[in-house]
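All protein chains but one are shown at their positions in the complex.
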Amino acid sequence: MYVVRPVETADIPALESLAAVTIPGLHTLPRSRDKIVMAVERSLASMAAQVDIPSEESYLFVLESVEERRICGTAAIFASAGSNGTYFSFRNDVIQQVSRDLNICHSVHALTLCSELTAYSHLSSFYVAPEVQKGPEAALLSRSRLLYAAQHPRRFGDRFFVPLAGVTDDDGQSPFWNAVGRKFFKMDFLDAERVIGGARNRTLIVELMPHYPVYVPLLPGDAQAAMGQIHPSGELAFNLLTAEGFEADEYIDIFDGGPILQAHKHALRTFTSSQKLRVRTGVARTREGPLFNYAVSNDDSAAFRAVAIPCPDLEGCDAVALSPEIQDILRVAEGDSVTCVRI
Amino acid sequence: MYVVRPVETADIPALESLAAVTIPGLHTLPRSRDKIVMAVERSLASMAAQVDIPSEESYLFVLESVEERRICGTAAIFASAGSNGTYFSFRNDVIQQVSRDLNICHSVHALTLCSELTAYSHLSSFYVAPEVQKGPEAALLSRSRLLYAAQHPRRFGDRFFVPLAGVTDDDGQSPFWNAVGRKFFKMDFLDAERVIGGARNRTLIVELMPHYPVYVPLLPGDAQAAMGQIHPSGELAFNLLTAEGFEADEYIDIFDGGPILQAHKHALRTFTSSQKLRVRTGVARTREGPLFNYAVSNDDSAAFRAVAIPCPDLEGCDAVALSPEIQDILRVAEGDSVTCVRI
Amino acid sequence: MLVVRAIHEGDLDGLFDLASQVGTGMTTLKPDMKMLGDRLATACASFAETIPPEERDYLFVMEDTANHRLAGVCAIKGAVGLTEPFYNYRIGTLVHSSRELNVFTKMETLYLSNDLTGSSELCSLFLHPDYRVGHNGKLLSKSRFLFIAQFPHLFTEKIIAEMRGYQADDGSSPFYEGLGRHFFKMDFHHVDDLTALGKKSFIAELMPRQPLYIAYLPQDAQDVVGAVHKSTAPARRLLEQEGLHYEGYVDIFDAGPVLQARVSELRALRDSELAVIAPDDDMVHACAPANTEPTLVSNTTLRDFRMIITEAVNVNGSIDLSSAEQKLLHCGTGATVRTLPLNVKKNQ
Partner (left out) sequence: MLVVRAIHEGDLDGLFDLASQVGTGMTTLKPDMKMLGDRLATACASFAETIPPEERDYLFVMEDTANHRLAGVCAIKGAVGLTEPFYNYRIGTLVHSSRELNVFTKMETLYLSNDLTGSSELCSLFLHPDYRVGHNGKLLSKSRFLFIAQFPHLFTEKIIAEMRGYQADDGSSPFYEGLGRHFFKMDFHHVDDLTALGKKSFIAELMPRQPLYIAYLPQDAQDVVGAVHKSTAPARRLLEQEGLHYEGYVDIFDAGPVLQARVSELRALRDSELAVIAPDDDMVHACAPANTEPTLVSNTTLRDFRMIITEAVNVNGSIDLSSAEQKLLHCGTGATVRTLPLNVKKNQ
């Protein structure tokens, strides 16, 4: 059994070992102990804060194996992407080209540096250890952040986005970067990512990145091909997020051209299809129908917990059957209210 | 009792008298007999056409009083706004301005000439005679086009928009036009609308209109105030469309700055909440619960008909009770399928 | 002998013969009787001053007086871009700099512009291959500067000349292949022909409007920005000697450079001088310094402007022209002419 819960100070050593195994150039987790400590402290302070308008808060969740007390995944959410600056991305513009005289009609793609994602909430740091990537835990982890957000609408924006790492080759070269950013930054992709610390909201971006649209047909073929392509490590996240209701195509990352998935919360299944149900003690029985995986979270803002359980269709129900063990993990009791959404 | 149906050749004289009473500068209906005839013929041809990809089709519907056989409203829908060119609008861009050194953080609005609405389907020509503006007929008329579109998804785009007339003063002057378009066209608003025939997809627009964003703070106060404001005549349509699920704010008209409402079909109530039900003969009874107004259309692509009826909540039902008179108007019989959506 | 002169009504056939020799690449001189006839009529009206200065098109021909054959043609347009937009790319500089990263990047950028609207234009220079010897090319090209020096009030502040851009050996334009083709989706020569026909609205419809970083173009396109066609290099040098400079404007299709100058800074305006034709006596011959450099001489009549090259020299406002030369210029002893050394003096 696995549970998703907010990070705690005691998790720091475990996060350090996780950071050691993630891939260079992919900003899933901070790398140094100092930065991990900062991230954990910021999450604790954010959870504890009274929030009226989403700002610099950032919430970090971990996936823990209950039996082994082992951390095997992380997922975070920043309340506001531009809380300390402007969040820059490339918007994928389509320019219609029509000349009736010449009987020409086609469209040209252009990438425009934009700041539209600044007020969005920003999902990040999604990492799942290989041993749990196959199960419902990955979906639980990805979705728990949104369950938390759905329970705390004032802490988050109305729109959410998730940048996914773009493609790089074995040498860490990014064809998109080589065609675009390198001309302005005059450095390698990994060097640029290192100096900027994976951020997309720094003044130096507006100082260095192109002010005018990049016409896509002028880019070399490999850079065009890399636009909106995900790094293989992001496939799981991509599939989970598109199933959730996120859409790609409109924005891409200014550095590696990776896709930025985004959605209004009204388009996300966690917001539209989650149900508040009463807890009753029991176990799911197959005679109530086929079983589905559900994510279930408590409604305790101080000690958020979420688990994945198999369960009959809850459509139209007003209660959900949870075993005493699950109730224990979720820190709820019979009659309490929980939030459920089908995974 | 009123019915919405596709226009017929016999309606031409009635449309001519309607056109005579509409307001100058508002392109609700073509004005000359020739243009009315063209519009009617185009609608007839469009209804009869086999359509695979939405193109130059345009569909014109009329609201008719069944008893008096009098036309008292019109509504149209173009299959593709850019079928004969590029449909131009101003996109409302927000530019984030952040300087950490100077501790400045604000946003600046800019209007960018764009062609993003080109592939949308375009609702237009909405007119309701004063005597029926108060009743459910206005909503029936506005929505019938979408009922037709929902029944014929291949005839239309996935997104829809509706431009609403912007504000002008008693002399026909548009403050937005005076600050923007006039500088390029060098003519009065009504003159410009006349030469362009209300179109927004003509080559001369890209020849004359600004290529670079219009920074809103640089516009005079009255022009800024006019952005996204509707002409009083458009209030009814605005209310009906926002209730339907259309959103304003993202686009405005390049000439008068009036709002352009737009939505993906998945956000429109006609698409998401309409139900296909079987007809049973009967009348709505209050003992089945409170009555609501429903728009009900037949599923006959050759002879589309829609009416508004009071009816108990149809949620979860598989049939709807229609009186023999209504069945007659809709040209359906017991057991036939109809499409219903609450108004 | 050769004289460069204002074109006449009777020159249409000769002009057509010349135009037939031109080949592709000069869009303003095509062997089309209708186009040439219209242009000739405008030119005659220009020299007659019956149309306003900005509509004028001064067309000059070089005539071989031995056989009355037209050996070359050149022109000055009063103003460009006043009826159809006149497009260029202007090359600007944008600096992207971050003190934090210690990065300082200077990027060249192409801006679609109509900045040269209203400038006068030197154009349509063509010398028949049979006459491409000696000073003939210089005489033909530079005649226009003497005309401008004589009638500076007819020209706007700025004068320009569009140079044909670089082409590969197969006739393709690397700049067009790297940029324009993506937006026009048609052949370079087809696009060029359309503009020659005055069909320019497609440029507004199809050209990208936003400034473009040159660094985004393929390297071979970047390399030819502002480079001339190899056959145009001598013409470019001639114009540069006369005071025109490449100031960062290029053709939107082939990126050929536009040379430009303020009219007041042309060599001809600074160095040309008036002179009176001396009576043909021995005294003048005796006093004339030994000639070192040929001189251009023109009469001072707008309607019948004529110019030759001579070995005579302007000495203190007097010049000794032979009677044959006087005849070529349509003027005699005591008449005022304008002189300009053919070649640029070497600077101190």
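Per-chain numbering from 1; labels A, B and C assigned in written order.
Here, a residue touches a chain if its C-beta (ideal position, glycine included) is under 8 Å from a C-beta of that chain, and two chains touch if they have at least 3 such contacts.
What you see is a predicted model; the values in this text were computed from it and never measured.
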Omitted chain - touching chains that are shown: A, B, C
Sole residue of B:34, B:67 or B:101 that reaches the chain not shown, by the stated touch rule: B:101
Option from B:207, B:235 or B:328 whose C-beta touches the chain left out: B:207
Touching the absent chain when the full complex is considered, from B:219, B:279, B:296 or B:309: B:219
From C:50, C:67, C:93 or C:219, residue that would touch the chain that is not displayed: C:93
Chain A residues touching the omitted chain (full complex): 203, 206-207, 211-212
Touch list for chain C against the chain that is not drawn: 81-86, 90, 92-99, 104, 106, 111, 113-115, 117, 201, 204, 211, 245, 262, 265, 348
Residue numbers in chain B that touch the chain omitted from display: 95, 97-99, 101-102, 104, 106, 108, 110, 179, 183-187, 195, 203-204, 207-215, 217-219
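Here is the rule we go by: only the chains that are shown with their structure count from here on.
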Innermost chain, taking as reference the mean of every protein Cα atom displayed: B
Rounded Å distance between chain A and chain C, as computed from the means of their C-alpha atoms: 62
Centroid spacing, where centroids are CA-atom means, of chain A and chain B in whole angstrom: 37
Averaged-CA centre spacing for the pair chain C and chain B, given as whole angstrom: 57
In chain C, residues with contacts to at least two other chains: 201, 205
Sequence positions of chain B contacting 2 or more other chains: 203
